[in-house]
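Supplied in structure tokens, the structure appears directly below.
Only one protein chain is missing; all other protein chains are in place.
== chain A ==
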Amino acid sequence: MLNIIWLALIVVSIVVAAINGKINVVNQAAFEGAKTGVTVCFGLLSILAFWMGLMRIAERSGLLELLARVLSPIIRLLFPDVPNGHPAIGYILSNMSANLLGLGNAATPMGLKAMEELQKLNPNKHVASPAMCTLLAINTASITIIPTTMIAIRMQYGSASPVEIVGTTLLSSFGATIVALLLDRWYRYRHAKRHR
């Protein structure tokens, strides 16, 4: 699916640019995009290194395990195929709580560590496992309690009450998360049936 989307994006862009006589713009855009990729990655490097450093301390001190044990009922419901007490659970939980608090920067490294742990459990290393898909579903729909960035932007433009979107964001992201989890269950069920 990603193959098709990627291919379509590029081929359609070139065709449209050719019709509009903007082929030079598309040339430039290709290299501009590559440059953006590198810039984003470098931005990510500092944040990743910092949080992964801190997470290693949490891991060695047993903090992650403690967190995992307290919240394991929720995880067992969402990730039935991850064994009890597996290190992935601690990372999944830290990823979810960082997302809840709107700390997007902190959520990514923890999500990546969770993915690495889930990959260890994955029998087919090139195909995403159901647990990985669930983690992704939670991340892309993520319930947001405090949309920090949006509050800041609303303040900047002189809103009378910058935080009044907290409630609407909470409600609609909650709705989106429910939809994501239901869809995830549905696809997981179909996936399991097909591969049995």
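To be clear about the criterion, contacts are C-beta pairs under 8 Å (C-beta built on N, C-alpha and C of every residue); 3 or more make two chains touch, one makes a residue touch a chain; residues count from 1.
Everything that follows uses one rule, which is that contacts and distances are computed from a predicted model.
Looking at the choices "Tryptophan synthase alpha chain", "Indolepyruvate oxidoreductase subunit IorA", "Peptide ABC transporter substrate-binding protein" or "Spore maturation protein", the name in the UniProt record of the chain not drawn here is "Spore maturation protein".
Although one chain is hidden here, its contacts on chain A can still be listed: residues 1-2, 5-6, 9-10, 12-14, 16-17, 20, 22, 25-26, 28-30, 32-34, 36-38, 40-42, 44-45, 48-63, 101-103, 106, 108-109, 111-112, 115-116, 118-119, 125-130, 132-133, 135-137, 139-142, 144, 146-151, 153-154, 157-169, 171-173, 175-177, 179-180, 183-184, 187-188, 190-191.
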